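To start, the structure itself, in structure tokens.
Heads up, one of the protein chains got dropped from this complex, but the rest are sitting where they should.
For subunit A:
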Amino acid sequence: MSLSPAPHRLLRAAVTAPVFDFWSRQFGSIQAWDRCLARVVGRREEARGAVTLTLQPNRRFRGFAPGQHVNLTAEVDGVRLTRSYSFTQPPRADGRLRITVKQVQGGRLSTALCALRPGAVVELGEPYGGMTLPQGPGRYLFLAAGSGITPLMSLSLALEQNPQAEATLVYWAQHRDELCFAEELRTLAARQPRLRLHFALTREPLRLAGEFGRRLDAALLDEVAPELAAVQVFACGPRGFVEQARALAQGRAQRFHGEAFTPPEAAGGGAPVRVQLRRSGQTLEVPAGTPLLPALEAQGLRPDSGCRMGLCNTCACRLVEGVGQNLDSGETIAEPGSELRICISAARSDLTLDL
């Protein structure tokens, strides 16, 4: 212990998280009281409409496993926006992190991130995700479509540290100039015989040697993984792609792990939706489109509440995931981290609340 209790208590009386964080930033530091901030230290155009950022996190960062993702938050026009991004490199000796951002049409955060320059500061959450490589022997088939390459890129690179693992990576894009890490992957595959690499381009008129020109189907799967029963399949990409991969491989492959990027879909009024309460660890079913507070109370819960008319903020709780709606203004609330006043807000999809 560095300080005896009395001076420590004295200091804690004067220094609080907002004060510490304010002065830290004023002096150009990214250290923070209890949050993980990271500074952009490198930026590279990765492909058409995609940018790779190298980040230097502060001491709050606790590490991650290849294949995992992290919630990244940045401020855009005064509002903090949070999206999930995958690390595109295994953990490095210098502690820096690499993520790759695909600019989404009309996407406020992805557009802002692609425009970030070295020196900018973002915030990181806790790394998460179960699509990781177990230690020891294993044969893998990585199926990536579009930005689904990002976690599979760090898994492909991680093969180098796992001498008993071998993998085949098939990576789909519409056009060749949209392929991220094309050179890096070719170099890796040339150096590392335990990685076999195929690109697949669905809208490119001319194909080069080794490239596929069609979508995922049974024949293609047979070609890249003839002994499917001995292979673990990891698929990552848009929902339709992952579902197709699941239909082809689940039950036939040794193991199937799919991760899809999907924007949450809004449910119509009255349809039952699942509300997960993260702090109390409960999951309940409530009708979409009706105020959440009375719906939760009807099931025996007693969340904090006050005026019941949307003004005192007592019942506000954080939306972790899903789509809500402010029934007073009609406004849709889908941004993770938004406050939902549950007395005047309804669920419009399956929701997770910090309650």
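Keep this in mind: contacts are C-beta pairs under 8 Å (C-beta built on N, C-alpha and C of every residue); 3 or more make two chains touch, one makes a residue touch a chain; residues count from 1.
The criterion applied here is as follows: contacts and distances are computed from a predicted model.
**Student:** What is the missing chain called in its UniProt entry, if the choices are "Acetyl-coenzyme A carboxylase carboxyl transferase subunit beta", "Spore germination protein KC", "Acyl-CoA desaturase" or "Oligopeptide transport system ATP-binding protein"?
**Tutor:** "Acyl-CoA desaturase"
**Student:** For the chain left off this view, which of A:Val104, A:Ala316 or A:Ala334 is in contact with it?
**Tutor:** A:Ala316
**Student:** Touch as defined at the start, partner being the missing chain; which of A:Arg9, A:His175 or A:Arg214 qualifies?
**Tutor:** Within the whole complex, the residue contacting the unshown chain is A:Arg9.
**Student:** List the residues of subunit A that touch the chain left out of this view.
**Tutor:** Against the left-out chain, subunit A lists 9-14, 16-19, 21-23, 26, 35, 73, 75, 77-80, 82, 306-307, 309, 311-314, 316, 329, 335, 337-339.
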